[in-house]
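Certain chains of the assembly are absent from this excerpt, and the rest are unmoved.
Chain naming follows the written order as A and B, and within any one chain the residues start at number 1.
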Amino acid sequence: MQSEIWQYLDFLGVAVFAVTGGLVAARLRQDFIAFLFFCSLTGIGGGTLRDTLLDVPVFWVVDESYLYVCLIVSVIMWFYAHKVEAWGRPLRWLDAVGVASYSVMGAAKAISLGDNAAVAVLMGVASATFGGILRDIIAGQPSALLQREIYLAAAFAGAITYSVTLMASGQSNLAAALGFAMAMVLRGGAIAKDWHLPSYTPPKKKDMDELD
Amino acid sequence: MQSEIWQYLDFLGVAVFAVTGGLVAARLRQDFIAFLFFCSLTGIGGGTLRDTLLDVPVFWVVDESYLYVCLIVSVIMWFYAHKVEAWGRPLRWLDAVGVASYSVMGAAKAISLGDNAAVAVLMGVASATFGGILRDIIAGQPSALLQREIYLAAAFAGAITYSVTLMASGQSNLAAALGFAMAMVLRGGAIAKDWHLPSYTPPKKKDMDELD
């Protein structure tokens, strides 16, 4: 029962990321095959990197259902991308669910293979962000990572919270719930209240002159 | 004998993609080492992704002849890129041969490893397109995928035709010939008769207003 819920969250994550790929294909006025390409790339890109780095079989090679999820999303987006585009804010919340669940699942997969917390955190972040990175690079648009929103940070926080809680308590359900909640709170704060982290600011020119 | 013909097609595919990498290096007025880099990246990129995702040894690590093909193409392109550039149309037909043979070979490799049709199709497409994607990204030019030609679609069609025919008939030679032919017809139609698929078109503004 527990594992079924995770299974659904996993499919939800792939589907949500695939939707964002379909939106990019629609904005670029592409054909249906390009929808299929962008939906698949964004939907399964992060998990593919995670599995490649962990040296385990790639999840969609093991279970092709994930590819059918991408196919179904492509068809839906081909007909309804303009409506989904009009949703705007709800979509950002769905995307937040994807980031939160992937950051936890990426870390959990690494730890279940015996890797330590530092590796687990990187796998969580890679899972949650790489699909979107690929989507933006191939579409030739500025990476979502560079937009100074709390995005990468939410994935980091989710993966760290999961890993630390699991090590401290040994309870994986508690760890997953807390990690998921932490990522949602941070990403949700960015969406709803425009939270952001301080940016790097170099010292003023006067200070820089002292270096010369 | 049969396998030898495929072997040659395989080398032809690497060589043709390498030529397109060399053309990009020439347009960017790069030095010889960059020619070597772009020829290799484009020539072996797609097959490298395929083998990494399938978790089998990378083909050019197993048989370094492919690297020598890239080296030879680099030398030829260094001296004759301007003549190859002037060929234009013949080159696009050669590239079509590369796409068609790679889409079939990618799918065939996945199926020979016991993977199902959905995975095989994705491997065919990845093999046929990833080298060109890398080339365009690193050269900083718009991806060939976004130019609304039938390119990705030809790779998809070749891989699907191969997979479906193989499953229906059990005859791999027939499947390979049909898959190759299907990809060539679609890509050839795009080259010779400017075929293209319909692009995504959002409803007119009036319809969109109804959403508000």
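Here is the rule we use: a residue touches a chain if its C-beta (ideal position, glycine included) is under 8 Å from a C-beta of that chain, and two chains touch if they have at least 3 such contacts.
Quantities reported herein were computed from a predicted structural model and do not represent experimental measurements.
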item: Oligomeric state of the whole complex, in copies, if 2 are shown; value: 3
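The rule is short, and it goes like this: only the chains that are shown with their structure count from here on.
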item: Cα superposition angle of chain A on its copy chain B, in degrees to the nearest 5; value: 120
item: Computed distance of Cα centres, chain B from chain A, in Å; value: 29
item: Complex interface listing, chain A residues touching chain B; value: 25-26, 28-37, 40, 48, 52, 57-58, 60-61, 64, 67-68, 78, 81-83, 85-86, 137-140
item: Residue numbers on chain B that touch chain A, as the complex places them; value: 52-55, 115-116, 118-119, 122, 125, 133, 137, 142-143, 145-146, 148, 152-153, 156, 196-203, 207-208, 211
